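And now, chain A:
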Amino acid sequence: MSFLIGENMTGGYGAADILHECTVAVEKGEIAVIVGPNGAGKSTAMKAIFGMLKLRRGAVRIDGEDITRLSPQARVPKGMAFVPQTNNVFTSLSVEENLEMGAYLRRDDISGTMEQVYELFPILREKRRQAAGELSGGQRQQVAVGRALMTQPKVLMLDEPTAGVSPIVMDELFDRIIEVARSGISILMVEQNARQALEIADKGYVLVQGANRYTDTGQALLADPDVRKSFLGG
Partner candidate 1 sequence: MEALNAIVALSNFVLVPAIAYGSQLALGALGVTLIYGILRFSNFAHGDTMAFGTMVAILFTWWLQSMGVSLGPLPTALLALPAAIAVTALLLLGTDRLVYRFYRAQKAVPVIMVIASFGVMLVLNGVVRLIIGPGDQRFADGERFIITALDFRRMTGLDEGLAIKTTQGLTLVTAVIVVAALFWFLNRTRTGKSMRAFSDNEDLALLSGINPERVVAITWIIVAGLAVIAGVLYGLDKSFKPFTYFQLLLPVFASAIVGGLGNPLGAIVGGYIIAFSEVGLTYAWKKVLGYLMPESLAPDGLVQLLSTDYKFAVSFVILVLVLLFRPTGLFRGKAV
Partner candidate 2 sequence: MTTRGYLLFALIPVMIIGVGTLQSWNLALAILNMGLISAIMALGVNMQWGYAGLFNIGVMGFLALGGLAAVIVSMPPVGGAWAAGGLRVLLGLAFGAATIAGAVALYKRMAPGRKRALVLAVFVVIGFFVYRAIFDPAVQAIEGYNPATSGYLGGLGLPILFAWPVGALFAAGAAWLIAKTALGLRSDYLAIATLGISEIIIAMLKNEDWLSRGVKNVVGLPRPVPYEVDLQKSPGFVDFVTGYGMDPAEGSSIAVKLAYAALFLVVLAILIWLSEKALNSPWGRMMRAIRDNETAAEAMGKDVKRRHLQVFVLGSAVIGLAGAMMTTLDGQLTPASYQPLRFTFLIWVMVIVGGSGNNWGAVLGGFFIWFFWVEVEPMGRWAMDLLTSGLAEDSALRAHLLDSAAHMRLLTMGLILLLVLRFSPRGLIPER
């Protein structure tokens, strides 16, 4: 059984459903990637798993526990952390304060986790007294991921972490994400850059119009001619 699973999720913001019987899951220490064309409901599926969208049908379970009815805040202590696509740092707070706020719910000593984040993203240590709003786009993404890691999550959910960053920064960021996964944290992410994302993915989900179209390992999807033709540009 998967560590985190959103099963047969159906729901939307208003009267019309965006998701139709959509299932997304991730195993412990693995990377799952959701790809698909624009408007396929990728981000919506992510938000549904984090409880930011009311589901009409379906369930979300983490480690076997049903959390479908929990509010997003209540999912944080369950070991979930979410990095939104935009506005994902506290711009007027320093880098260090951003990390501290990530660990807001923790009552134990956080210096160890902070050290790990600084080791993962050395540039953040350098800029730790600087306001997060003054950093470059790629550095901000690092702060955002770092903030999420501070809760010591079991699952890290990333909504298009590479949106708007240069290809070099993107590769760098993916390397770091692999590193995070190796430490035993499950990663669930939505990606616009489908090819690169599937390359690092243990599992890939191709969504179309809010429903699962293809589900397989990342490598298998990359090799599938149908997927290549329709979603990866040949």
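Criterion: a contact is a pair of C-beta atoms (placed from the backbone, for glycine too) under 8 Å apart; a residue touches a chain by one contact, two chains touch by 3 or more; residues count from 1.
Behind the choice of candidates: all candidates are chains of the complex that A comes from, given by their letters.
Treat the numbers as computed from the prediction; the structure is a model and nothing was measured.
Undergrad: State which numbered option touches chain A in this complex: 1 or 2.
TA: It is 1 that touches chain A.
Undergrad: Help me check something: in the complex, which residues belonging to chain A touch candidate 1?
TA: Going by the criterion above, the answer is residues 72-73, 76-77, 81-82, 84, 87-93, 97, 100-102, 104-105, 147, 151.
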